[in-house]
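One chain of protein is taken out of this complex; the other chains stay put.
Let's turn to chain A:
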Amino acid sequence: MDLFSDEYTDGNALAGPLRELFTVDMTSAVGRCVSCGGEGPVAGMKVYAQAPGLVARCPSCQEVLMRLVRGPSDAWLDLRGTMSLRIPMPPE
């Protein structure tokens, strides 16, 4: 796979699939990359949808940050490339 082609979209496309799992919008969450330490909103991740499921890569170093596969009875969320997610929350 050519990582530098434009065969990708971005983390805005994760809004629906992640909103199925979380009660708040996750595209505004700020993630930190395990590989390079880069920080940015989930919306800014590079998302490849051609794989089985969705693969999100770091826009700085291209490492895999997140993988999400939705099966008929389970969702698999692999976050091994993400050190942390800072999630904006309503005040209460």
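Assume contacts are C-beta pairs under 8 Å (C-beta built on N, C-alpha and C of every residue); 3 or more make two chains touch, one makes a residue touch a chain; residues count from 1.
Here is the rule we go by: contacts and distances are computed from a predicted model.
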item: Identity of the absent chain, which is to be given by its UniProt protein name, from "Sn-glycerol-3-phosphate import ATP-binding protein UgpC", "ABC transporter permease", "V/A-type H+-transporting ATPase subunit K" or "Oxidoreductase"; value: "Oxidoreductase"
item: Absent chain, residues of chain A that touch it; value: 5-10, 12-13, 15-16, 19-20, 23-25, 27-28, 41-44, 49, 88, 90
